[in-house]
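Here the complex is missing a single protein chain, while all its other protein chains stay put.
We just call them A and B in the order they show up, numbering each chain from 1.
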C-alpha cells in the first residue's frame, strides 16, 4: 500500500463543467498501483466537482441551466456581495454539489460506469486557474 | 493494510430509496479488516447514494416527494429529453445527492450513527439493475 499525491491545474473560461476524467486516469496509471481508491479534491469554494453523464453535452447544459434558475445571481437577500453578483451563488452551487469524490480503481483502471465522467464545475464568470488534488491510495 | 473490491447489483423497481447497509457491512466483515474506511461508489448518472434515517419510512417518503417537487419531470426548459421525461430530472437529482461515500469501520463494524442507513436512490421510473462498488481499505 502506498500514497501518491499530485495537484493539477484546470483552466476555466466561465461557468460550466470541464472534464478531467482522463487526467485522473493518467495519475492512477502513473502511480503504478493496481487496486485502490483515488480521491479527487477541489481546493476552492466557488467551484466544485460532479460525476456526471459525459456522452451527450445537452445533459450538462440542462443541469447547469437548472442550477442557475435555482440560484440566480443578484438575489436581493444576499449580503456577501463585495466580490460581485456571481460570488454568493457560486458558493451555494459548490455547497450543493461536491468538494471530494472517491473513485475505486482495479487493474490500474477507474471503475467508472459507462456514462460517467469526472468534472470540475466552474461557477464564476471570469477565467480561473483551479487547483485539484488527486490522491491515489492503493497496492 | 489491504484493498478489497466487490461490485454488488441492486435491483430497483421505480423511484425510491433501497437500503444496502447490511450488504456493505457484510463486505467489510468478508474483507477481514478490523479498522479502515469502506468507500461506496455508484456507477450511474441517474441514480445516486444517500446516507439517511432508516427508522421511520415517512422520512424517506417526504424526502423523495420534496425532491420531486423541486425537480419535476416535463420541465419545458429541458432539451435532453430523448430518453424520456424522467431522465433529465434523474441526472439533476443525482448531482444534488452523492456518487461516493466513505464510511469508517472499527473492529470490523461500520461506525454509522444509530439512525443512519446507506441507500441507493433510484430516480428512474423503469426497473434497473444498479451496479455499486464497495471498496474496503484497512488493516
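Methods note: a contact is a pair of C-beta atoms (placed from the backbone, for glycine too) under 8 Å apart; a residue touches a chain by one contact, two chains touch by 3 or more.
Here the structure is a predicted model, which is why all the values come from computation and not from measurement.
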- Query: Thinking of the whole complex, not just what is shown, which of A:12, A:39 or A:116 touches the missing chain?
  - Reply: A:39
- Message: Touching residues of chain A against the unshown chain: what are they?
- Response: 1-3, 5, 7, 39, 41-45, 70-71, 75, 77-80, 82, 88, 91-92, 94-96, 98-100, 102, 131, 133, 135, 137
- Extract the touching residues of chain B with respect to the undisplayed chain. 1, 35-37, 50-53, 56, 58-59, 61-63, 65-66, 69-70, 96-98, 101-104, 106, 111-113, 115-116, 137-139
